[in-house]
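These notes concern the structure reproduced below.
Heads up, one of the protein chains got dropped from this complex, but the rest are sitting where they should.
What follows is chain A.
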Amino acid sequence: MKKVIGLLAAVSLLTAPLAQASTVTVSGSTSVAHVMEVLAENYQKIASKNVEVQSTGSSAGIRAAKDGTSMIGMSSRNVKQSELNSDTKEIVIARDGIAAAVNNANPVQNLTQEQISQIYRGEINNWSEVGGEAKPIVVVTRENGSGTRGAFEEIMKLQRTVNGHKVTAISPRAQVGNGNGMIKTIVANNPYAIGYISLGSVDDSLRAVDVNGIAATDTNIAAGDYQIARPFIVLMDKNAHINAQDFISYILSEDGQSIVAEEGYIRVQ
């Protein structure tokens, strides 16, 4: 009996590194994980290597990449230098635009970043103040903790400090919807509403306004002109395993980038 157990242990010890070697571990942002899972699936078909994707949130992903608990970390927000080792590489694999969307019946075509910020703070309450009809603005936002809301708040400077914690500056009177789909339904059905959704979710039912005179299009985001966009970042050690490096090169290849575009995000290559 003991011999059998010993044998099993020896075999598992021998094979464990082998199994690990052919597996690429990825963890982090839930938003990035959506496209990452599709990429992993396609990569596994051509490379016959196993890719494990875990969605744990951007902060956890950055930490995992720094500690080496994952070969690759994912982040849907900009990474602070203090969060990284000197050996960690940051690679942007895609970009995701956030559109400020209004109802099709709304005549407003353009808003400045400052105006949007003031609308969300509750300082501008009427469309007439931003060149629209004399109607009250119905502000629609995502729930606390949503990654899209986090990125939107960061870019639009909609943050303040209370009791030493960084909290939202979005007015508590704003309506809250969970998920891109619900924001879309509310804005599509209410002529006075404004909401923000992932650019990939914009369709005929509503309209993305220009921000600072620049249209929310893939080209403008790629050129860096449309400011409300967030990068999808992967983090990897410089001396990472060759398989991890191979997977990243696949993501940045023509095949990988066309999958990124198909999933509704903006390609970086």
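Keep in mind that, in the parts below, a residue touches a chain if its C-beta (ideal position, glycine included) is under 8 Å from a C-beta of that chain, and two chains touch if they have at least 3 such contacts; residues count from 1.
Here, contacts and distances are computed from a predicted model.
Asker: Would you kindly match the missing chain to its UniProt protein name, picking from "Ni/Fe hydrogenase subunit alpha", "Outer membrane lipoprotein carrier protein LolA", "Phosphate transport system permease protein" or "CRISPR-associated endoribonuclease Cas2"?
Answerer: Its record in UniProt gives the absent chain the protein name "Phosphate transport system permease protein".
Asker: Give the residue, chosen from A:Asn190, A:Asn220 or A:Gln257, that touches the chain omitted from the document.
Answerer: Result: among the candidates, A:Asn190 touches the missing chain.
Asker: So which of A:Val92, A:Ala105 or A:Val167 would be touching the chain we can't see?
Answerer: Touches the omitted chain: A:Val167.
Asker: Even though one chain is hidden, which residues of chain A still touch it in the full complex?
Answerer: Touching the missing chain: residues 57, 135-138, 143-147, 162-165, 167-168, 171-178, 182, 185-186, 189-190, 192-193.
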